[in-house]
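All protein chains of the complex are present and in place, except for one that has been dropped.
Take a look at subunit A:
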Amino acid sequence: MKFTTPAGQNPIDQLKVIGKPTDRIDGPKKTTGTAPYAYERHDVVPNQAYGYIVGAAIAKGRINAIDLAEAKAAPGVIAIVTADSAGRLGKGKMNTAKLLAGPDVEHYHQAVALIVAETFEQARAAAALVRVDYARAKGRFDLAEQLKGIPLTGDGNAGSPVDRVGDFARAFAAAPVTLDATYTTPDHSHAMMEPHASIAAWDGDALTLWTSNQMIAWGKEELALTLGIPKEKVRVISPYIGGGFGGKLFLRADAVMAALGARAAGRPVKIALARPMMANNTTHRPATIQRIRIGATKDGKITAIAHESGSGDLPGGGPETAVNQTKLLYAGANRLTAMRLAVLDLPEGNAMRAPGEAPGLMALEIAMDEMAEKLGMDPIAFRIANDTQVDPAKPDRKFSQRQLIECLQQGSERFGWQARKAKAAQVRDGQWLVGMGVAAGFRNNITMKSAARVGIDRKGMVTVATDMTDIGTGTYTIIAQTAAEVMGVPLDKVIVLLGDSSFPVSAGSGGQWGANSSTAGVYAACMKLRESVAQRLGFNSAEVEFAGGKVRSGNRSVDLADAAGDAGLSAEDAIEFGDLGKQYQQSTFASHFCEVGVHAMTGEIRIRRMLAVCAAGRILNPKSARNQVIGAMTMGAGAALMEELAVDKRFGFFVNHDLAGYEVPVHADIPHQEVIFLDEVDPTSSPMKAKGVGELGICGVGAAIANAIYNATGARVRDYPITLEKFMDRLPEVA
């Protein structure tokens, strides 16, 4: 199905199943431990051996030699894989560094060897006996240092021109009220509960991989490319995923090393990355240093806005695109957005929940708060005054839907914003200083081609198969809702099969495109199936109605089960998106509100309550959407208050590489969260008229918290995370 014109009325608009708050259909399996995750697939293939990866002890240099004698002799060891024994390996197109080091080491904890043994304990014990002789080379580990002298570019591709609208420099110089400030965000770790894990089994030259991956088709292709085998020979299976946040978008060492280990051992091999390896072995959200300049008239109209962001990555890597939202969020005739990319020899940077916008808004939305204060305006009024309903760079290009003002206004009412004191440090509750903050949330809508196969059997059961993934988001449920709605059956008549590369290729889970794109693909397949049903029954498909498990046309009514017959019926189709995303700017919007308490003496920060108001197209399942948003708000709170991969700039690695050192919020940090979804349908996004929310939920949260801390204390902190040592000296004197 080609989607080239805005959707009209269609079966989804019935909203009998879609749009209803619906429990996860996979919930009982998850809560009873019967949804097996990759490492637990003991059932799928016998004789599984255990792999344990040895990570590089240096950040940059060469392996002179590896002494495997002790490890080979250790109890239970079956095979050892190193670059010397692995044979010729390719590299995935989306991998920056190789997944097996040797002779060069590109980053700390890059895999240098794999031990395969009879038990996990034996593999781990033998891994500690691998003696690697390294020649350490000088690396580049200090972002601020490495950014010096790097030229500005546009979208991050070398040589692309800086993105300019109007004449920023002149307008900024002429503006009566200006801000010029620098903000920093640190490296972040995805820190999902389930580590990267895979079981690999060879059958001749064919490989099956049970793994935990957000993008099945990418994983299949990249694994084939890395191993140098035809992709037809690779099957990837990943039906349940214990969180990803972008950390499982790509092929990683667990998968490649399991495949190599299984080949070397001549039997299936399973590997999970040990928690202390995850921060340095895998990808992370790169740190940024962002400069924002805003110029405005005295009555608060932005006339000039510039956002520059610098980040670093391994050679051949890309920038954190933290300036994205600044192209579109606020009006202003004169604009400049640009990036710098330094080379760093730290582990490779890549996507983490709302790449670009998440760190970009952490900076921009503090800047907006600062600017509002300079102007003597309420921060909500300032944002509303600078709303734009068109792409500021191409004024004839409209937003398909844009309810930022409504998000801010409704949030203001619901949160009790009028009680906020405009002047900072005015509210005290015992030893606590109390403040409120607001920020706008913004995340672009991305659509991706997505296919599915839908069948009906003799019992009237509808089965959907697609290689789409459920990374904890609720995909199983919204896909079931979609099929139930279109085929006119109750939810319990739908079976959803996901995460298998033998199924039609879907959009996968990333960039908050999964929900809208994958359900649109299921919609397309269901519509094709309806056609087949009508044809088989000799009904005119234009007037046929699917409801209550029956197919009706005029006064004729047939059970869907009977229509399917003993042979059943099946259809496969894909949604393919035309250029509506170019004709219209499709984005999602939110307002984030936060109240914090800051201990007047110690500077401890505790969030008191949070609210998000989201406008993100049709909400397919308010329950799972809310779940996504509160999870994202929690992650935003972590980014605001505690999350930081600490860089050792001498040795080039993330030091706090476990969950004791890399703190993410716990329940005690998150007292009360409320989420409101505004009514919205976006016919330009897909037949579902939906967009994504899973990343919108994090966008702006950090700044709302930062602004609340400022409002509580009068201390402006521009370096995340906002920990007490960054403002303690600005708190009231103690007796």
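By our rule, a residue touches a chain if its C-beta (ideal position, glycine included) is under 8 Å from a C-beta of that chain, and two chains touch if they have at least 3 such contacts; residues count from 1.
Heads up, the rule we're going with is that contacts and distances are computed from a predicted model.
Chemist: What is the missing chain called in its UniProt entry, if the choices are "Xanthine dehydrogenase family protein subunit M", "Thiazole synthase", "Ring-1,2-phenylacetyl-CoA epoxidase subunit PaaB" or "Chemotaxis protein CheW"?
Modeler: The missing chain's protein name, per its UniProt entry, is "Xanthine dehydrogenase family protein subunit M".
Chemist: Touching the absent chain in the whole complex: find that residue among A:Arg88, A:Lys423, A:Lys582 or A:His667.
Modeler: A:His667
Chemist: Suppose we count only contacts with the excluded chain; which residues of subunit A make the list?
Modeler: 57-58, 75, 121, 124-125, 128, 276, 431, 599, 601-606, 641-642, 646-648, 650-651, 655-658, 660-661, 663, 665-669, 721, 723-725, 728-729, 731, 734-735
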